[in-house]
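Encoded as structure tokens, the structure appears first; notes follow it.
== chain A ==
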Amino acid sequence: MALSGSFLLIFLLQHLIINLLSVVSPDAFNDTSHFMGTNPLIQFFMQPLLIFGVVIHLIMGMIIEQKNRKARPINYAFNNAKANSSWMSRNMIISGIMIMLFLGLHFYDFWIPEIKTKFIDGDLSGKLNGEDSYRYFTELQHKFGSPVRLGVYCLAFIFLALHLLHGFQSSFQSVGLKNRKYAPTIQKLGNIYAVVIPLGFIFIAIFHFINSSH
Partner candidate 1 sequence: MSAAKTLNLTLKVWRQKNGNAKGKLENYPLNDISPDSSFLEMLDILNNGLIEKGESPVSFDHDCREGICGSCSLYINGEPHGPARLVTTCQLHMRSFKDGETIYIEPFRAKAFPVVKDLIVDRSAFDRIQHAGGYISVNTSGNTQDANSIPIEKENADEAFYSAACIGCGACVAACKNASASLFVSAKVSQYALLPQGQVEAKDRVLNMVKQAEKEGFGPCSNTGACEVECPKGISIENIARMNREFLSASISK
Partner candidate 2 sequence: MSKLDSKIPEGPLKDKWTNYKNNINLVNPANKRNIDVIVIGTGLAGGSAAATLAELGYNVKAFCYQDSPRRAHSIAAQGGINAAKNYQGDGDSTHRLFYDTIKGGDYRSREANVYRLAEVSTNIIDQCVAQGVPFARDYGGLLDNRSFGGVLVSRTFYAKGQTGQQLLLGAYSAMNRQIAKGKIQMYNRHEMLDVVVVDGKARGIIARDLVTGEIERHSAHAVVLGTGGYGNVFFLSTNAMGSNVTAAWKAHKKGAFFANPCYTQIHPTCIPVHGTQQSKLTLMSESLRNDGRIWVPGKLEDAKAIRKGTLKATDIKEEDRDYYLERRYPSFGNLVPRDVASRAAKERCDAGFGVVANGTNEGVFLDFASAIQRYGKEEALIKGISNASQKELTALGEKVIETKYGNLFDMYKQITDQNPYKTPMRIYPAVHYTMGGLWVDYNLMTNVEGMYAIGEANFSDHGANRLGASALMQGLADGYFVLPYTIGDYLADDIRTGKISTDSPEFEEAEKKAKGEIDRLINNKGTKTVDYFHKKLGLIMWNKVGMARTAKGLKEAISEIAILRDEFYKDVRVPGEADELNQELEKAGRVADFLELGELFARDALEREESCGGHFREEFKTEDGEALRRDAEFTHVSAWEYTGNPSEAVLHKENLEFENVELKTRSYK
């Protein structure tokens, strides 16, 4: 759980950095996107690995949830869990499922069209219908024109933040890297990470929404 989680943590950071390029420079974003989309190492090794990581994280989450439910067959009539633990820590399965649902939309938005263009239509050029420039930035901006999609994305990022608020430091604890000396630092880093990464994505989404509507 922790290992797949940590792997996904790194991926998220990488994803955000590339997306941020779309705000700074559409050209740089296009170049990077094309590189990522056509480099065989990334396409045929990193991408499956990533999908595998997500699936493992999902399956393990489900297994753990199942075991946890079995570990307490009868629940308390009155439970005051908020007195001893955070909502985030107790509801990773909920935030996790919300993120999964979002991933479905996200795949539908980007990944499936991308795979279709590249491997079904066989267009590996990355160019927009015969034009000279890359298509990635335009497509991105186009997608975020929809206020509904923007809303869904923002909501998903809030769940991501909740998931990360617990998940970041939890992964360190699980692999035994947390001790009294480093715990406060890890906690702080985790909080920063959990807020900054989703905020970054939200910022990008809003940025493109505003720009695409003009």
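Details
Just so it is clear, a residue touches a chain if its C-beta (ideal position, glycine included) is under 8 Å from a C-beta of that chain, and two chains touch if they have at least 3 such contacts; residues count from 1.
For anyone wondering why these and not others, all candidates are chains of the complex that A comes from, given by their letters.
Computed from a predicted model, the values in this text were never measured in an experiment.
Within this complex, chain A touches only one of the listed candidates (1 or 2), namely 1. The part of chain A that touches candidate 1 in the complex is made up of residues 64, 67-68, 70-81, 83-86, 89-90, 92, 166, 169-170, 172-180, 183.
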